[in-house]
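Input: one structure, supplied below.
Note that one protein chain is taken out, while the other chains of the complex remain in position.
Chain IDs A and B follow the sequence of writing; residue 1 opens each chain.
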Amino acid sequence: MSDVFVVTEHLQGELTETSFELIALARDIAAQTGGRVVAGLVGSGVIGLAAELGGADRIVVVDDPAFENFSPDGHAAVYASLIEGSPIVLIPYTSMGMDVASALSTTSGIPLVSFCTSISVDDGLGATCQLYAGKIEADVEVAGDRAIFAVLSGSTSAEDGRSGAAAEVTRVDNPVESELRSTCLGLTEPEGGDVDITSEDVLVVVGRGIESEDNIAEAQEVADLLGGAVAGSRPIIDQGWLAKDRQVGKSGLTVKPKVYLTLGVSGAPEHVEGMKDAETIIAVNTDPQAPIFAVAHYGWVGDIFDLLPELVDKLEAD
Amino acid sequence: MDSVVLLRPVPDPVEELELNDDGNDLDRDYLGYVLNEFDDHALEEALLLKEAAGGTLTVLGLGSADEMEQILHTALAKGADEAIKLGDDLSHLSVSAQTEIFVSALEGRSYDLILTGVQAADELDGQLAVRVAAKLRIPHVSVVVGADAGDGSVRVTKEFWGGITADYQVQTPTVLGIQAARQAPRYVAVSLIRQAQQSGALSEIDVDPPPDKSGVRVVSVRVPETGVGAEMIGGDEEAAAEKIVEIIRAAGVK
Partner (left out) sequence: MVPATLIFAHGEEAVPGRETFLNMGDGGVIAFYLLALMATLIFLSGFFFRVRKYGRGRGRPVDWKRFGPALAEITSQRTVAKRDRAVGVAHFFVFWGFMVLTIATAIIAIDEDVLDLLLGRSDLQFWHGAFYQGYSLIVDLFSVGFIAGLVFLGWRRRNPPFKLGYERVDREEGSYDRKGYSIDDRAFLVVLLFIAISGFLLEGFRIAATNFPSFETWSIAGWTIAQTVSFLGVDGAETARLVFWWTHALAALTFIAFIPYSKAMHILTDVVDLLVTDQHSARALPDPVGAPSDDLLSLFTWKDLIDHDACTKCGRCHDVCPARATGAPLSPRDLILDLRELADASSGINLWYGPGAEPNSTTGTVAGDYISAETLWACTTCMACMEVCPVGIEHVPTIVQMRRQLVEVGNVEPGLQSAFQSLTRAGNSFGKSAKQRARWTKGLDQNIKDARSEPVEYLWFVGDHASFDPRAAEVSLSVARLLSYAEVDFGLLYEAERNSGNDVRRAGEEGLFEMLKEQNLEALASAQYSQIITTDPHSLNTLRYEYELEGTVIHYTELLDRLVADGLLQVSGLSGIATYHDPCYLGRYQDEYEAPRRLIQATGLELHEMGRCRENSFCCGAGGGRIWMDDSDLEERPSENRIREAVALGDEVAYFVVACPKDMVMYGDAVKTTGHEDRLQVVDVAQLVEQAMTGVSVG
């Protein structure tokens, strides 16, 4: 009869896809435990969003001006009180979820499992996790009957978590009495660059395997020939080789182009999150074990520097 | 503003990961370790803060044989004032256990900021930055991409998704989980690292691995099956290029 609690997240008045994915996942778990799905919703003026969370059985809402913006320690403190009574807690493994999950686990002593892609409850609590940037998959078990699972985006379909049904909505006063020690000063939208990679049909995406900044020129040549744009995974953006608005993945943009050609992208879960819905994914990597081949539709194992000149030739000949 | 940076070794991502005989962990006998790349960014951000606002910079490194000494000497060469190696063979500990070690090493020290990488590829039971903050009962911000020291507070930029960021004013002391420093980690000449090696500035604290209280146990590990879903293209680069162009055209791109 264990309830499954879902920490939802929203930004600029919109619930994230991951929130719905977690509700879908919670539904599956609740069906096995016989418990209910409880969704937590914390913010200011967010009561309206509760209507979208019909996939849950019950929604606990803390609607308080103190939470006009996400507060790393504030949200963690609120959820510490909201999850009481729910042995299983699902938290998105995202920028917001990270600040909540580990704090909850540390203060409450409830075990936390990160990088989860699926959760099992049939023989004790357990999960499947992606470690080492997706290179290793681990099955883990949790001691005791309570657990917090930090779940990777894209672990299931968000559609299954959406429902027009009306859940029971419970409003709760802000349980945090102490003053918040961090203040949000405001949000900043990404600077609009020359290219909007979310609206391109073709993306040629470079990862660590591109080795140096100058090699991006070769990828650009291919992108130009295809009428597309060059994008990159996080290491490329952190190096400053491509602008921030070219980043695909968790901390970057989510894209759905017709063709997504990756060059030397290993396929860490954070990256896959931003591109898994591309129509045709072609992956090139020297490492046959690279996780990118698990998400790609087509793959070639080999040196991108051998391939690039050939691609340019073929496209020019076309 | 006095800072402490927490550094952890992680298995070298360029090495091929092999599994142990029990199938519940990596085969760590021959594994090479490198500094967690997010921690490297945390160190860079701390160096930038020190350069801008002064203060001391201490680095605490979780011990793993030789690699961590090299990492700490590098940090000293880059400008850290003090470097301490904690224990000797602690690279496989859970985050909960790592938290215990770092928190006890922090005891008695005064600091305004604690910085570490936002995550590590092997953090199965949560994020070090947030766990340390929760244990010390001080505020935390994860996924930080820039910090600016103030008086009694620090202003940080946290990244959400889709390139949207938020600025926070955080009371110190606080723990920051760094995603990326404002600039790529700097290069430091090997001669300076060698000078640091000879300076004897690195100290060590003996640490016994604490009991694992994470409550999470790995039952089995595996290398995910490759090419599940992906149709693998064979042949040399010429054949591959031809096939790729074909696929692209078939996808409706002219």
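To be clear about the criterion, a residue touches a chain if its C-beta (ideal position, glycine included) is under 8 Å from a C-beta of that chain, and two chains touch if they have at least 3 such contacts.
All values reported here derive from a predicted model rather than from experimental measurement.
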Neighbouring displayed chains - absent chain, whole complex: A, B
Touch criterion as defined above, residue of B:Leu19, B:Val34 or B:Ala53 at the omitted chain: B:Val34
In chain A, positions touching the absent partner: 211-215, 217, 239, 303, 305, 309
Absent-chain interface as seen on chain B, which is shown: 12, 14-16, 30, 32, 34, 184, 186-194
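Assume only the chains that are shown with their structure count from here on.
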Inter-centroid spacing, chain B versus chain A (mean Cα positions, whole Å): 20
Chain B - residues contacting chain A, complex: 11, 13, 16-17, 19, 26, 37, 41, 95-96, 99, 118-119, 121-127, 129-131, 133-135, 138-143, 155, 157-171, 174, 177, 179-180, 183-184, 214-233, 236-238, 240-245, 247-249, 251-253
Chain A residues touching chain B - in the complex, by the definition given at the top: 11-12, 16, 69-70, 72-73, 76, 94-96, 98-99, 101-103, 105-107, 110-115, 126, 129-144, 147, 150, 181-190, 201-202, 226-228, 235, 238-240, 244-245, 247, 250-254, 258-259, 261, 279-284, 288-291, 293-303, 306-307, 310-311, 313-315, 318
